[in-house]
Structure formats: structure tokens, C-alpha cells
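The following block contains the structure, expressed as C-alpha cells.
All protein chains but one are shown in place.
Our next item is chain A:
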């Protein structure tokens, strides 16, 4: 790794740069506003157990979103993550039928995630295929395998201690999933913002050719990012399967879009090159708080989707509108 890559900036050089720098603070303000609005809107909101329950709305998706953020910053995308969850969960369910215990289930879940990630990564980095096309394909492929295996059946009978990952609490109202979420946030934050690998990810996203000529092994970095995304989908599969206590092929259906929404809301440039992990963390909270707050008011799900969509467009458009108004 050369020393020059230290000087490649975190953000795209653009007139928007100054606005983008305050992205996290803007998002944090939105999160605080939603939190306050929620506590006024519903008498049930400010309750430790309820807030703890609310975290389950986003922890699993956010785990994938961290790896997805790096992948999108590098200029690629993985739309097959929800299907990887389905396949990993199906593999774990099959292992249970063969008498596997919890440690084996964890290995099966993570292993399936890694294999799927490796398959995506191979097709993109070795065959040179565009990641959006490859992962739309594998999105159908991975879930399709689950459907072939399970049909309209379900895998049940997970061991009792397996329930800890999705239903267990580490301390008082702090769930295992939330601790894992926080831990992964720190790990990915350090990986992206404090290591040479993270610098390389930004460099590739900004200018892949330039990165290559700077001595960065572009294909290898991208392959690792696909592996990490697959691995995180495997982690999410373990948590979700444990929380549901069963596997059906429709598990986590449609999550890929929610994960991408979380990443983009977090300020990651969908075209690659910029973004941060703190942004994604705050975006996860924003989405979780909005969904839970509206849920407490019994707002129908379809209206929730509208609010999330409006929020996404609003937060993205705000800096531009601001600039237009000023300029």
C-alpha cells in the first residue's frame, strides 16, 4: 500500500462538500426530533422495555447495512442480501433436522453467508460482470433454492439455547442483538475510517482506475467486501432465525431495499466514493424510531412506507434545496 492513498479525501470533491460534512448532524437532529415527537404522540413510547422492543425493528438490517455501506462506497451493490438470509436460514434449518447443535448452526449460517458472498464476489471481480445485474440474479437464485428445499413447509425445532441470539438479553433491557449491533458499528467504523483498507475502499469508489494505478488491489478489496456483506447477511440470518424460531423461504422478504434505504439515508453516495458509518448508525435509529412511533399510533404499514420514502427524499433533497435557495 503506498502512502499517497492517505491523502485521498473521504468525500467527493464537490460544491456540496460543506453541506455533506454536516450530514450526520442533520440526521441526528432529525432523529432527536422524531424521538421527541414520539414521546409526545404516544404515552407508551418512553418505556425502557418498549424502546428495547423497538430496536429489533432495525438491528438485523443495520448489521447488513454496515457492510453494504462499504460495498456501495466502493461503487458496487449487493441486492441479494435478503435472499442470502433465506438461504442461510434454510441451511441452518436443514442442519437442525440432521441433529446439529447451536455451535454447528452458527458455523452453517456464517458459512452459507460467506459462500454466497464469495459467489457474488467471484462473478463481479473475476468475470467482470456488473454487480447490480449479478446480485439481481443471485437474489432469485438464493431464495429460489430455499423455495425448492422448503416449498410451503417450514423448518422448526431449533435448540432452546439457539433462541438467545434473537430473543436473549445481555443486561436488563439491552438485548444481545443490540449489543452485537453496537459492536459491529464500532468494528466497521474503525475498518472504514481508521485503516488502510478503508482508505482503499474510498479510493476505489472515487476512481477505480486511479486506485489500481496507485497499487491498490481493486478486485481483491471488492471481493473481500462481497465476502463481508455475505457474512453479515449470515449474521443477520442467525439473529432473525433465532428470533422467529423457524424458517420459511419467504423469510426477510424485501429486506434488500430497506438495507439500501438505510445506507443511502445514512449519507452514503449511491454512486460510490463517500459516506460514513456514524451516518448509517443514525439512519438505522431514524428508521427504527419512525417505524415504531408510527406503529404505536397504529398507522397502517403502507402509510409508514410513504413516510419513510418521504423522509428519504426529504433528507436527500434538503442540502440541495438549501443550496439552491442560498445560491
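Observations
Here is the rule we go by: a contact is a pair of C-beta atoms (placed from the backbone, for glycine too) under 8 Å apart; a residue touches a chain by one contact, two chains touch by 3 or more; residues count from 1.
Heads up, the rule we're going with is that contacts and distances are computed from a predicted model.
Hidden from the displayed complex is a chain whose UniProt protein name, among "Cell division protein", "Autoinducer 2-binding protein LsrB", "Cytochrome c-type biogenesis protein CcmE" or "histidine kinase", is "Autoinducer 2-binding protein LsrB". Across the interface with the omitted chain, chain A contributes residues 34, 36-38, 40-45, 47, 49-50, 53-54, 56-57, 154, 156, 163, 166-167, 240, 243-246, 248, 250-254, 290-307, 310-311.
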